[in-house]
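For this depiction, one protein chain was excluded, whereas all remaining protein chains were kept in their positions.
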Amino acid sequence: MGFLQLEQVSKLYGEFAAVRDFDLEIERGEFISLLGPSGCGKTTTLQMIAGLVTPTNGRITLDGRDITREKPARRGLGVVFQSYALFPHMTVAQNVAFGLEMRKVAKAERDRQVAEILSLVKLTSLADRYPREMSGGQRQRVAIARALVIKPPVLLLDEPLSNLDAKLREEMQFELRRIQRVVGITTIMVTHDQAEALSISDRVVVMEGGKITQVDHPYSLYEHPKNNFISSFVGKSNFLAARAMNEATGVSLRVDNTDLKIPATGSYPGGELCLSVRPEKIRLTDPAGAMLHGPVSSRYFLGNHWLLSVSTPAGEISVAVANLGAPPPSEGDITGLTWNIEECRVLAAEQESALQS
Amino acid sequence: MQKNGPFALAFHTLIVLFVLAPLIVVCLVAFTPQNTLSLPWDGLSLRWFAAVFHHPDFVASFWNSARLALFSATISTMLAVPSALAITRYSFRGRDALNALFLSPLIIPHLVIGVAFLRLFSFIGATGSFGWLVAAHVMVIMPYALRLILAALNGMDLSAEMAARTLGAGEWTVFRRITFPMLLPGISGGWLLAFINSFDELTMSIFVTAPSTVTLPVRMYMYASESIDPMMAAVSTLMIALTGVTMIILDRLFGLDQLLVGKG
Partner (left out) sequence: MTGAATRTQPRPLAPFLLAAPATLLFVGLILLPLALTAVLSFNVYDYSSGVRNQYTTANYLTVLQDPYYLAIFWRTLRLALLTTVIAVLLGTPEAYILTRMGKPWRSIFLLVIIGPLLVSVVVRTFGWSMLLGRDGLVNHALAVLGLEPVQLLYTETAIVIALVHIMLPFMVIPVWTALQKLDPTVEAAALSLGASRFTALRRVVFPQATLGILSGSLIVFGLSASAFAIPGLLGGRRLKMAATVVYDEYLIELNWPLGAAIAIIVLLANLAIMLAYNRMVERQAKRRLG
């Protein structure tokens, strides 16, 4: 039994299901990300946990206690809002002290705890500033401090980094993880940025259209996406139409007119299949004897790697080539493509259409 | 930003002159040493201001108006805040009708409201009562306060309230500690606008004031329709000055253009 548990939780707005049959078990101290495109129900899920939205169906338990219908004030969870939701008429210290005041903590103790948490988020010197006098990154830290100071059992973060610029976002990402480790708090973070989710979470929950599509550790999620949607949303991927043919040796997939031997990892139904290969798994080789070949149609230099697009009989294929000094073939050059056969995923083609409906 | 041509600027100058002329003339005439309405060609004098302060009727009316505006602005703001909360924070049947009812005094001519109150007051025997005069003013100035508070509520970030709830605050605490302070600029602006509208109100008041409750605008109207002397100009100048000060306060607080033109 998990520390925080959601069972069959749904939220309907009229006929429309913002969240449907959400099942998740979270261990104490875990860092979980809810990942999905805008409008897929991440905020709704988070707010149901916080108590700001009442679920239509289902049950939420925290440490064995049913909190499904409990008021947000009584749950005592720490919530960081996307807009930070700082109280504009209070200083940083007053903002952070608010939750302690509500818990009737004595003034001296309150001041001590506020000072402690402000030093954790490195804001000690700004305690008397008002929110409007601070930068986005600093406001973000205040919001985190305010949520943490009440020692909540769970910290809920709604797109905490989306209002920061790119450089700051990367910095805060690791800062967030550091703080979470120091405090050891169970954390759920909502994000639509896959890089963010992969880099700092213990587990990632991928959502689409109000439903969970996959729950996994970042590495397995990246390497073993369950469907096209995930493999394209989490990182980039090439999709190749393919057909299964049962043979004694295993499974072979026919891409265009070339037969590609794939080790048997299960039985594939005859019919349309889909092969997914990540751009960084593909190597450039001599056209002769390559799995696929064709002319380079575009080439971009991205600093630490090159991004090539190659026109093959199986379609346009993206290839990421590490920048090891020598420039790769230029536009128009014919190149061959190859990859380790274990590095590609085989997905049923119907899955894609099933997901899109 | 395109430039205005010379023709446009000339037009604009004339309009500004037209708008300011009567106010400027009033202020100038107030300083005349003469007994007649004349510009102070030969020296300035404060005698007419002194005359105002020694005129018991004007002094009494000023205090009547000030008390009346103070009470009615405060009461109408206290009514407007919960009403605005009901209208913006909840969806319920009849919400639009309620909104229309509250804003209706803006489209009912004050003349009609005045006549209606006169009827009510004579019906219930409230003629000459200061309390009922306050009630009448509350009705016509509440829409001004309400509009501003509605705009403030609609522009408010709701997540601050949600944050307070997750931190353990109950509904009343959320209102007292979060919503109210965040609304305070809108509320004080609404109060000031209500105050000024009450202080200036003539058309309704002239029907419902009794000799003991005559307000300053009513007193001025009656005085001006009988005799015209520079004392009227002096009173007017004082009112213009008072309005000017209020305008500056409002402008500092919100930007007056936002307030009068804004989303209202």
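When the chains are written out, they are named A and B in that same order, and each has its own residue count from 1.
By definition in this document, a contact is a pair of C-beta atoms (placed from the backbone, for glycine too) under 8 Å apart; a residue touches a chain by one contact, two chains touch by 3 or more.
Since we're looking at a predicted model, the values are computed, not measured.
**Student:** Which listed residue, A:G41, A:P55, A:P72 or A:P131, touches the chain dropped from view?
**Tutor:** A:P72
**Student:** Kindly note down the residues of chain B that lie in touch with the hidden chain.
**Tutor:** These residues of chain B touch the chain that is not shown: 1-4, 8-9, 11-12, 15-16, 18-23, 25-26, 29, 36-37, 39, 79-80, 82-83, 85-92, 95, 98, 101-102, 104-105, 107-113, 115-120, 123, 135-136, 138-139, 142, 158, 162, 165, 196, 199-200, 202-203, 206-207, 217, 220-221, 224-225, 228, 232-233, 236, 239-240, 243, 246-247, 251, 255-257, 260-261.
As a convention for this text, only the chains that are shown with their structure count from here on.
**Student:** Could you grab the centroid distance between chain A and chain B? Build each centroid from C-alpha atoms only and quote it in angstrom.
**Tutor:** Centres of chain A and chain B (C-alpha means) sit 55 Å apart.
**Student:** Which chain B residues qualify as touching chain A in the complex?
**Tutor:** 157, 159-160, 162-170, 173, 177-178, 181-182, 184
**Student:** If you look only at chain A, which of its residues touch chain B in the complex?
**Tutor:** Interface residues on chain A, with respect to chain B: 50-52, 71-79, 81-83, 85-89, 98-99, 102-103, 146-147, 150.
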